[in-house]
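Report on the structure given below.
Missing here is one protein chain; the remaining ones are kept as they sit in the complex.
Now for subunit A:
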């Protein structure tokens, strides 16, 4: 029914034309439902139907463009929308319907400016040639390897000294501990002495105890000082004695040699 209605509109639109040329062509147009191609319409619809009854009636109810697509033809021979004038659409028409689409295949190819743009893109996006890229990769890899090697060497050098450092550290710790132990023992000894002095257990927080402890500590300090001084003196003495002894020996030797000389004379 759609096709009949569409035909009606054409007849109404170009009423004069229809009256001019009576022919059977409208039947064909009717059958194919191609209103665009009805350039030579007949005088009137009723007249034509009386003359030649339609042989083949399109009852598909498809729109003409869809019917064309079904027959793998270009749907619109003339642009129906601004989209149909675009390059992309026309390329697609050629791609789909080939040379029969009536599109000049030259539009499928890039223009000179397109090619220039493409070349510029490639120049910017891929600035290096393949051998250059290989070289860059190789260099980067070598650099990384060199860095690793350098770090490993550093580590090896440090590892050599590790034992020594360990020993030093252990000695330091041991010394500290010994000192702490000595101080503790001394304190205990002093407390014990104070207790012995009083003859009974005194609370370490007691003032008497504290006083006594201070005194003892003072004494102790004095004693240590004295011991230190004595040790120093002893050392000096020993040194002096040694030098004196050496001098003596020299003297005796010299005397002996002198004596020999004298003897010779």
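One rule holds in what follows: a residue touches a chain if its C-beta (ideal position, glycine included) is under 8 Å from a C-beta of that chain, and two chains touch if they have at least 3 such contacts; residues count from 1.
Methods note: contacts and distances are computed from a predicted model.
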| item | value |
| --- | --- |
| Omitted chain, identified by the protein name its UniProt record gives, among "NADH dehydrogenase [ubiquinone] 1 alpha subcomplex subunit 8", "Elongator complex protein 4", "Large ribosomal subunit protein uL15m" or "Protein CSN12 homolog" | "Large ribosomal subunit protein uL15m" |
| Contact residue for the chain not shown (choose from A:67, A:91, A:195 or A:210) | A:91 |
| Hidden partner chain, touching residue among A:60, A:137, A:170 or A:215 | A:137 |
| Listed residues A:60, A:100, A:147 or A:181, member touching the removed chain | A:100 |
| Residue numbers in subunit A that touch the chain omitted from display | 72, 90-100, 103, 105, 108-110, 122, 125-126, 128, 130, 133-134, 136-137, 141 |
